[in-house]
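One protein chain is absent from this view; the other protein chains keep their places.
Showing subunit A:
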Amino acid sequence: MSGSVVYLILAINSVEVDWFRVYEGLERGWRFIQGFLTPDFSSRWQDIQIGLIESLTMTLTSTVAGVLVSVPIGIGAARNLAPAPVYMFCRSIITLSRSFQEIIIAILLVAMFGFGPFAGFLTLTFASIGFLSKLLAEDIEDCDSAQIDAIRASGARWWQVVNYAVQPQVMPRLIGLSLYRLDINFRESSVIGIVGAGGVGATLNTAIDRYEYDSAGTILIIIIAIVLVVEYSSSYIRRWVQ
């Protein structure tokens, strides 16, 4: 307890604050809140539209690509289906993808592939692979082994076991996870634009740099609205699938 008090004192003391600058900023903050309440949809609509289309297309394509790559990796990373070397290989891909955040991956990929939504697409796909494969592999490992044994006892080959015993058990959850990832990918797609990977984040960054708080407010409102729509519709579809 006293340790945490000492830490708090040390931590708070190490934060240097220019209170005069903060005081000056309050007026700006107030203008931002005003901008948020009276959003300006028209004057930067062209830029916002381009950013939004990039974000949305990036979200969908990267989720689909992520799912397509994740299925084999997820099967390979399930202990009850894959031999040890394959298991180790797939698990290391998952660990690699999960250890870095989207922004850091985006920085590297933008440096390699150039600015624009293609680098963003690759970033989100790479991040989706770690997320989806890990959860899919865990799901396959939790499968009812009686069904697997039954299909195997009928003389089924490996891929027939996967198709007839495992696939029906994990399919609803795979769809649920994909929709959840779609939701996450949209949120991330609005951020990675800050480092040049396309999407509405770049537009937002520009708007804030220009102190156009009404346009920035508009973008934030649109992001919040889309996140809400995606979140509610994805949770609705997930309930319907399961």
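We take it that contacts are C-beta pairs under 8 Å (C-beta built on N, C-alpha and C of every residue); 3 or more make two chains touch, one makes a residue touch a chain; residues count from 1.
To be clear about the criterion, contacts and distances are computed from a predicted model.
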Per UniProt, the name of the complex member that is left out, chosen from "YCII-related domain-containing protein", "Phosphonate ABC transporter, permease protein PhnE", "3-hydroxyacyl-ACP dehydratase" or "Sulfate adenylyltransferase subunit 2": "Phosphonate ABC transporter, permease protein PhnE"
Which residue of A:37, A:88 or A:111 touches the chain not shown here: A:111
Of A:11, A:37 or A:88, the one touching the omitted chain in the full complex: A:11
On subunit A, residues whose C-beta touches the chain left out of the figure: 7, 11-12, 14-18, 21-22, 25-26, 28-29, 32, 53-54, 56-58, 60-61, 64, 99-101, 103-104, 107-108, 111-114, 116-118, 121, 187-188, 190-191, 194-195, 201, 204-205, 208-209, 211, 216, 220, 223-224, 227-228
